[in-house]
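Excluded from the complex is one protein chain; the other protein chains are retained at their positions.
Chains: A and B, in written order; residue numbering restarts at 1 for each.
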Amino acid sequence: MSAAAPAPPTGESGLDPDRSHHSEHGDADGHGEHAHVHDPHSPHGHAHHFESWRQQFDAGKLGMWLFLAQEVLFFSGLFCLYAVYRSLHPEVWEYADRFLSVPHGAFNTAVLLFSSLTMAWGVRCAMLGQRIGLTGCIAATLFCAALFLGVKSFEYTEKAHLHILWAGATEEPVMGGTRYDTPLVDVTDQVAEAEASSLTFAERESAALEATDVTLGKISVGCAIVALVLMVGAGLCWKLKANGWMVGLAAGVLCAIGMLVGAEGSMLLAHEMHGDHAGGEHHDGEAHDGHVETAHEMLEAESDVEIPPDGIGQFFSIYYVMTGLHAVHILAGMVVLTWLMIRAYRGDFTPDYFGPVDFVGLYWHLVDLVWIYLFPLLYLIG
Amino acid sequence: MPFIPPLADYGDGLLFRTQASTFAENSDSLFWMITWISVVFFIIVVGAMGWFMWKYRHRPVETFAPKTPSHNLPLELTWTVIPTLLVIVIFGFGFTGYLDQRTPPADAYEVRVIAKKWNFTFVYPDAGFTDSKLYIPVGRPVRLRMVSSDVLHSFWVPAFRSKWDIVPGRDSIIWFECTEPGEYLYQCTEYCGKDHSNMIKEGGVVAVPLDEFEDKLREIKTVKIQELEDDPLGGGEALFKDAGCAACHSVDGAKNACPTWEGLWGTTKKFTDGTSAIADDAYIRESILQPDAKIAEGFRNNMPSYKGQLEELQIMALTTYIRSLSEEGRAENVERDVPPVGGEPEAEDDSGADG
C-alpha cells in the first residue's frame, strides 16, 4: 500500500524530455496524448490533465500530505491501543519493559535519525541537480534502513529464543469457546519447561543469546551470499550497460550488507552488554553509595525471581504489532527508495523536476517520526 | 399532556408491550414525545413538499418563475435554532432516563446471570439454585449481575424496556423494578451465532408479588430437588438443555465441538496427554467441574467449568442421563434401580421442567 502511493502523483509521463507529447498515434491507454495546451516554459511535459508543471507538483505534494495524514491515523489506532492497555495494566508495562534492550533501541533511533538527515540532504541534492550526490544520499538512506531491520531482526530472534512472544503464543486462553483455532505458534510446553527449570533468567538469557547467535549466523551467511550474487549481477549489468538494473542490484547489495552489519553488530553489542552485566555488578557496588546499590540489587534479584504479572503477553502483542507494522513501512520505504535510486542515477531528476524525491522524503520522515514515538513509549518509560 | 394519548391504552398497544417496569412509562413517554415532535416536523416537511409540488408544478418555460431570494439569514437561523433547542430538550429527558436505568439502588435483590451459547442461566445465590427462568419480586428493585462464558450476548426484557449487553470478561449490571405480577418474555439481542434467535423465552421472567417471593423461591427449590430425586433421568435430560450442555455435546453421536454422550459411559476414553481412563461417574463429575483436567483426544479444551453452577444433585442427575445413553450405563441404571423417565407416577406432572 505504502509503496504504491508515492509513485502515482507525478507518474512517468512527465519524465522523459524527449518523449513526444504531440504524437498522433493512439496511446494504448487512450489517454496520454493530446495535441493541445502545453506550457512552453516547462522543461518537462507535465501530465496532460494538468495546466502547468507547478500545478502537478502541488497536486502531488498535497496528495502526499493526505497520504501521510492517512498513515498517521493508521498508526493512531495502535497508539490508542497502547494507551488503553497501559492505563489498564500499568504493572505489566513496568515489568515487561525490562526485556527490551535500550542500547539496541537507541542505536536504531540514531540510525533512523541519520537516515532522515541523508534523505533531507538527498532532496537538497535533487533541488540543486546533483545527480551523484542524490544517488549517494538515497543509497545511504537505504543502507540505514537495512541496518535498522538488521538490528530489529536480532531483537525479534532473541525474544523468540527466550519465548517472549505475543499473548496467544505464550498463554492458555482463559475462556473456552472464544477461539476458533489453536494459535499459530504453540510454545506453551516450552514456556512451562522454562518456568519449571531451575535456570535463572540470566542463565536463560545467555542460553537464548547463544541460540540467537546461531540463528543470526545463518541469516548473516545468507545475506552475504545474496550480497555476493547481487554484486556479481550488478557487475554484469554494468558491463552490459544496463544502468537501471545495475543500480537496482547495487541497492540490493546495500540492503543485504546493511542487514548483515545490523544483525552482527547488535549481536556484538548484546554480548558486550551481557558480559558487562555479569561482571559489572560488583563494580557498580563499589562506585555508588549503599542506597542506590541496594535498589539496584533488588531490581536485579527481582527480575530473576519475580513472578510476571498476568497479561504480560499483551505487552508483547502490542510491541510486536507496533514495531512489526513499523517494520513493514520501512520495508515498503526500501522498495520505493530503490526505485528512486534507479531513477536518480538515470538522471531523471532536475532542479525543475524533483517531486518524487520530495514525496518519498516526506514519507521517510514520517516513518522515522513514528519510530521516534515508539522508542520511548516501548523501551524507555517503564 | 397532549402527546400521551396512546398511553391511556394500557393493554398490549399497537407499538409496545404492556408496561411492566418503573422505567417503562418514562421510556414510552419520551418515545411518544419524540414521535409527536417528529410527526409535526414530518407534516411540515412533507406537507410543504406536496403543496409546492402541486402549487408550483411545471409550467412552460415562457412563464419562468420570478427571481426569488436565494438566501435569507433570519430564516436560516430560525430553522437552525428551533431544532437545536428541541433536540437539547429531547437529549435532557433521554439522559435523565438513562441515569435512572444505570444507577441500581443499593437494596436491590441480586440475581446472577450466566449467558452462554445459547441460553441464559439464572443463579439465585440466596436461594441456592439455578434455573432458566428469572423469578423476581414485584415492587422491589432487582439487579442482575451478568457474565458471559463465550461471546457477546445482550439481555432484553421488552416489557421492562430494559436491555444491557453482556460482555465476556466483564461483569455487566442491569437493574429494573417490576410493577405488575405476571410472566414476561426475555431474549438475547446481541448476535451470538447459530441459535441466537432461540435465546428467547416466553414467560421467562416470572414476577411474583413481593410477599410471596420468598415462598416462591423455596417452593421452586423444593420442587427442583424433589424432581431430581424422583426423576433423575428426566431432570438430567432437562439439565442437558437448560444448563447449556446441548450447545456442544450431542446425544445422537453427532460430532460437535465436544464429545458426544452417546455410548460414552463405561467406554475407555483416550486423552490428549496420552493417558486414558474409563468414563465412569467420577470421570464425568470431574469433567463437569474441571473440564481441563482431561481432554478427550481429537477435541480442544473449550468447555467452561460448571463449578458452583451445578448442585451435586444435578450432577448426579446429569450422570444418570449420560448413563442412559450407553449400553453399559443402562445396565448400571437398572442395577441402581433408577426410575424411568417421568419418575414415579405421582411426580409426573412436574417433570421435565421447561421442556
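We adopt the following convention: a residue touches a chain if its C-beta (ideal position, glycine included) is under 8 Å from a C-beta of that chain, and two chains touch if they have at least 3 such contacts.
The rule is short, and it goes like this: contacts and distances are computed from a predicted model.
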Looking only at the UniProt record of the hidden chain, which name from "4-hydroxybenzoyl-CoA reductase subunit alpha", "Cytochrome c oxidase subunit 1", "histidine kinase" or "Carbohydrate ABC transporter ATP-binding protein (CUT1 family)" is the right one?
"Cytochrome c oxidase subunit 1"
Of A:116, A:314 or A:338, the residue that touches the missing chain is A:314
Contact residue for the chain not shown (choose from B:102, B:255, B:270 or B:336):
B:102
Sole residue of B:127, B:200 or B:289 that reaches the chain not shown, by the stated touch rule
B:200
In subunit A, positions touching the absent partner:
1, 4-5, 7-9, 11, 26, 28-32, 34, 36, 47-51, 55, 58-59, 62-63, 66-67, 69-71, 73-78, 80-81, 84-85, 88, 166-169, 171, 173-175, 177-181, 183-185, 310-311, 313-314, 317-318, 320-321, 325
Even though one chain is hidden, which residues of subunit B still touch it in the full complex?
14-17, 23, 26-27, 30-31, 34-35, 37-38, 41-42, 45-46, 48-49, 52-53, 56-59, 61-72, 75-76, 79-80, 83-84, 87-88, 90-91, 93-102, 150-152, 154, 156, 158-159, 161-165, 167-170, 172, 185, 187-198, 200, 202
